[in-house]
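Missing here: one protein chain of the complex. Every other protein chain is in place.
Entry: subunit A
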């Protein structure tokens, strides 16, 4: 198996927790993993991305080549479009629809959503809203992981287990809340796909 995933968002939105969860699951399944993160200046509200590669074979590059990503998993709508050159022709854009507006020239939301809708394979869900309903608003990143999970070649249970390990130090309540967020994201994405068929 091989999953090349671009995680996208804005500094502070928690894409590294998504990466850590997938990473934990991959290590448990004895898969190879490379995950390039952005630290430093951009974490102050700038655009950030992480290249996450999971494979049953050894992985050469820490960076995903352009045109090779299987998924762009974005916790912010405009950011889901920034890395399109990396997406393969058959890849999926999975994005949150709640914008993170910290710049004065953020484009019109309608045009952003229209552009996302133009992508041949896309899923757009309001992860902030879902997170607020089933967990806390801060779990919207984990909702997005849930939404993308069906395109990642790792069993869903392994992702749940990964979440448990990552959040276990913070107590059962936090673990359960994140697992709820993961499941709700998965369900929302499945519903969208079912409605299209």
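Criterion: a residue touches a chain if its C-beta (ideal position, glycine included) is under 8 Å from a C-beta of that chain, and two chains touch if they have at least 3 such contacts; residues count from 1.
Rule of thumb we're sticking to: contacts and distances are computed from a predicted model.
A chain of this complex does not appear here, and its UniProt-recorded name among "Heme exporter protein D", "Indolepyruvate oxidoreductase subunit IorA", "ABC transporter substrate-binding protein" or "Multiple sugar transport system permease protein" is "Indolepyruvate oxidoreductase subunit IorA".
Counting over the whole complex, subunit A has residues 10-11, 19, 23-24, 27, 32-47, 59-67, 69, 78-79, 81-82, 84-89, 91, 102-108, 111-112, 115, 119 touching the chain that is not drawn.
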